[in-house]
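Here is the structure we will look at, set down as structure tokens.
A single protein chain has been removed from this complex, and every other one stays in its place.
Labels for the chains are A and B, by order of writing; each one numbers its residues from 1.
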Amino acid sequence: MNLPFLFRRARSRLNPESVLSFVFMLFLAYVVVLPLFVMVRETFIVHPMERFQIPGSKAGDYTLAHWLKVLTGELAWGAFYKPLINTLIVSSLISFLSLLIGGGLAWLVVRTDLPWKKLVSNLAIIPYIMPSWSLALAWITLFKNQRVGGSLGLFEYLTGISLPNWFSYGMFPIVITLSLHYFPFSFMLIGGALRNIDSQLEESAELLGANRQQILRKIVFPLVAPIIFSSFLLTFSRGIGTFGTPAFLGGPVRFYMLSTMLYANIVGQRPGLGYIITLVMILFGALVLYMDQRMLGERKSFVTISGKGGMSAPFHLGSARTVVTLSVLVFLFLVTVIPFFILAIESFMLFPGNYSLSNLSLHYWIGPASQTIGIGSSEAGILRNAAILKALWNSVQLGILVALICGIGGSLIGYTIVRTRGTWKCSLLDQLSFIPYLIPSIGFGAIFLALFAVPRGPIPSLYGTLTLLVLAASVKYLPYSTRAGKGAILQIGPELEEAAIMSGAPWVTRIGRIIFPLQKAAFFSGLLLPFISAMRELSLVVLLATPGTDLATTITVKFTDRGWYPYTNGIMVLIVLTILLITAVSRKLMKTDLAKGIGG
Amino acid sequence: MCKKLIWVGVLFGIFLLSLYAGGSGETAKQGPSMAAKPEVWSEVVAAAQKEGKVVVYATTSRITLAAENFTKKTGIKADAHRLSEVELIERLNKEAASGITAADVVLIEDYPSMMETLVKPGYLVNYIPPSAREGVPKEYQTPLVFAFVNRIFGYNTEKYPKDPFQSIWDFTLPEWKGRVMIRDLVITGEHQNAFTELIRRSDELEKEYQRRFGKPLEKTEKNAGYEFMKRLVQNDIILMKSDTTIAESVGKRGQADPPVGFFYVFSKHRDIPKKNLALAYSPNIKPFIGYYYGMYLQLTGKAKNPNAAKVLADYLISPEGYKPWSDEMGFYSANTKVPPYPDDKPWSWWKEHLWTYDPTYAAEHRGEVLDAWIKYVQKK
Partner (left out) sequence: MSGIRLLGVTRSFGSVRAVDDFTLEIPNGAFATLLGPSGCGKTTTLRMIAGLDSPNEGGEIWIGERCVFSTEKAVFVHPAKRKLGLVFQSYALWPHLTVFENIAFGLQIQKLAKSAIQRRVEAIASLLHIGELLGRYPSELSGGQQQRVAIARVLVMEPEVLLLDEPLSNLDAKLRMDMRAELKRLHTETGSTIVYVTHDQMEALTLSTHVAVMHKGKLQQWAAPMEVYNRPANLFTADFIGNPRINLIEGILRSAPDGSFYLEKEGVAFPLPVRLPVSTQVKATLGLRAEDLEITPSQTPGSLPATVYSVLPAGAEWYIRVQVKDIFLTVTTYQDMGLQNDSKVGIRIKSDRIKLFDSEGNLFL
């Protein structure tokens, strides 16, 4: 075998997909696999503050002590197993509830003669857009009880009824608020599946004499079952890693979950323990993914691709129609508009807890920094506050950059995966690009911190830079974009590109003149989700942001910690408004559809 | 075919570059390290003027005001960053690990946690400016104490016209079940340090129990300190995230059953008139009415503006620079030349009635304390 021959052979086998796949594999290996290894290694190392509890050790030693402590020590129950059980219970309940709500709404919108479908669909997506812990904040504002003293919660103020602890804090509100936050996800996925069922499948059953109920049970439901299961699992794995809500609602009653324990350990200078918890979370995430794959296999694609779903006759709600419509609207109103207004109102109240009209003020919005007005925070009003405005701008910058990187990267990776179908490159790339999804946000942040805060090879330390945040967020959201990209390319089909190949078009031309124009709408939709996610992200960035790179979300944590809720709520309102604005604008201009963005 | 490769290579290269270029200017260069030669103060000041700027990190929000005053006075631009205790530690550790030195001066809490990772390796260095040499007692010079901060126990004066507490063990009694608020140990290292003192002096706690209740303490944990912790926590303690919120929650008027505050920062009492709080601290609790810790002033080893750092340090320690803090209670300058706040007891009084902790002991045992805390905190 001589060199020219080998070279020629390599060249003859070279095509854009191969090159792209190698590039992406390398990149993903570096930002995803390497951190995992680093993290696993760190769980066996003694860190400076940890050495005191490991007799005779010094920093840098290898040790099994962390593992023993987490799994078997006398503290294992309190520090690990109980939070683990809490996490599993909460995640299961959330998944179940959000499935019920989301699936139910999806069925009502897609399959019945419910009026105002457009309004319902639009409203139903909003809870997902708002930061996950905004509902938690609204809950506290509403249902705060005397346990934490201070000003009255709105409910107690209005009704005088003092709510029990289990209602105001802990598992109950955590499950409710997170379910309400995640149900849009199920709504979009199941709605998409229902929409895509080939009507002929139902019609043939109808011709054979089956009634509506039987058709629903025996035809529709089994067809949609894989998606139902899928959305249950996906919500479950999201639930494991969420940090904000458990932190807000669990603290006052000492209800801990894995995510809050993780935070505690990382922040407490005990990364050995913290990373073990992260690994456990990842393990569950992987388990969930495995089950999802087993259930779905390749069948997953058939529902989205055979999009010849004509509409079979809608289910008539009959006499129940008014009641159902009213309930749906009231419900949606309660979970979208009301929390928003509660948060907004707090930001206009000069003194917290004083709900009288005379207490309304614009001080927290446009007032000057003062130690005497209102809560005297020495912070300028939100719209005049340099730090807050910069943070908001950082968030927007982050959103745009991440959207672009994910949109383009996800499309390219999706393209590569589809074009290398059947080869080892395809499956490897597919797996690699999905791994970030498994790693809970807060764990991901910790890993990235460990990896990129120090110089590595040619890449300098990224600590304190916006780049670090952009990188972390892009990689984290890549799975969604990749899925969307895959879906879009599959819809186009290989032949349109092959025809272009035959016409002599080089790769760049094919992408530019054929592929991209055909999936423009899907592409822009695929930009929207990363943008929204980045703008409302907290768990991922809470460990990575520094004062110079504060984001709108992380800066609210500062204000919340010090009890300055008017600012927190006001910023939250701004974040939501910004997101809604951009969503509406992009819809008008580029006809984006959020559902397409998650590959649903 | 070659063209495609070039394209891909270019794209990838751009990507790599963007990572590199995205770095903040902070990674540019490091300043010279502190030399240990006898200094001439006028030279230092002149050099500081040339440097023109200084960056300070602190956990106290009044640093912003002090920085402004400093800038006005000297013309050297002071850039102040306020971070929470854990944030500051995290940030300094990360910057140290990445070889960045962004700050010149730091006002830090939770000294024990920094001893290992920041002080010993020389990332932070101790510097005694002229004002400290003149005014700060020798025992507080190394490390240089900027101020002492006390954390006390507070109650609502509307509901309790008289101080309801006489012993630390009162907090474990059924009548206070579910009404005691404390900042979560997990997010504040200083609490962890403080509790190590309870462990260290657990004999005194045991004696106090005997005094208060007239019978010996039945221990289910290895010493009275841990026993106290356990009972305190399992008396349905309320974990909070900020002392400001604790103070407000305790002092708000019009409550039927207000909570009480455990170990929150006394300086929050400055808000009493403004927020109309009915709040007072308990001066009668035995064997201590709270704890204090030092807020230390350190310079960074590789400060970019070392001379400006020294000048700022000197300023902050001096009575003039300390002004933003001396107008209120809860902060006690180590500099004897600083006049005490008139509406507060003098430092000497506080020192007698408060406990503090031993940094080395604290560093060694706080992990244990944190673990115990987490264990007790879990509901069975």
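A few remarks follow.
Rule of thumb we're sticking to: a residue touches a chain if its C-beta (ideal position, glycine included) is under 8 Å from a C-beta of that chain, and two chains touch if they have at least 3 such contacts.
Keep in mind the model is a prediction, meaning the values are calculated, not measured.
In the entire assembly, the chain absent from the figure touches the shown chains A.
Interface note for the absent chain: among A:158, A:366 or A:496, the touching residue is A:496.
Residues of subunit A that touch the chain left out of view are 5, 8-9, 12-13, 422, 493, 495-496, 498-506, 509, 513-514, 517-518.
The definition used in the following text is that only the chains that are shown with their structure count from here on.
With centres defined as mean CA coordinates, subunit B is found 35 Å away from subunit A.
Listing the residues of subunit A that touch subunit B in their complex gives 11, 14, 16, 19-20, 23, 27, 48-50, 52-53, 59, 74-75, 77-79, 82-83, 146-151, 251-252, 254-256, 264, 267-270, 353, 371-372, 375-376, 378, 449, 453-455, 458-467, 470-471, 506-508, 543, 546-548, 558, 560-564. Residues 1, 3-5, 7-8, 12, 15-16, 18-20, 22-24, 26-27, 61, 64, 81, 83-84, 86, 89-91, 93-95, 97-100, 102, 113, 116-117, 178, 181, 184, 186-187, 189, 237-242, 244-245, 248-250, 252, 255-259, 271, 274-275, 363-368, 370-371, 374-379 of subunit B are the ones touching subunit A in the complex.
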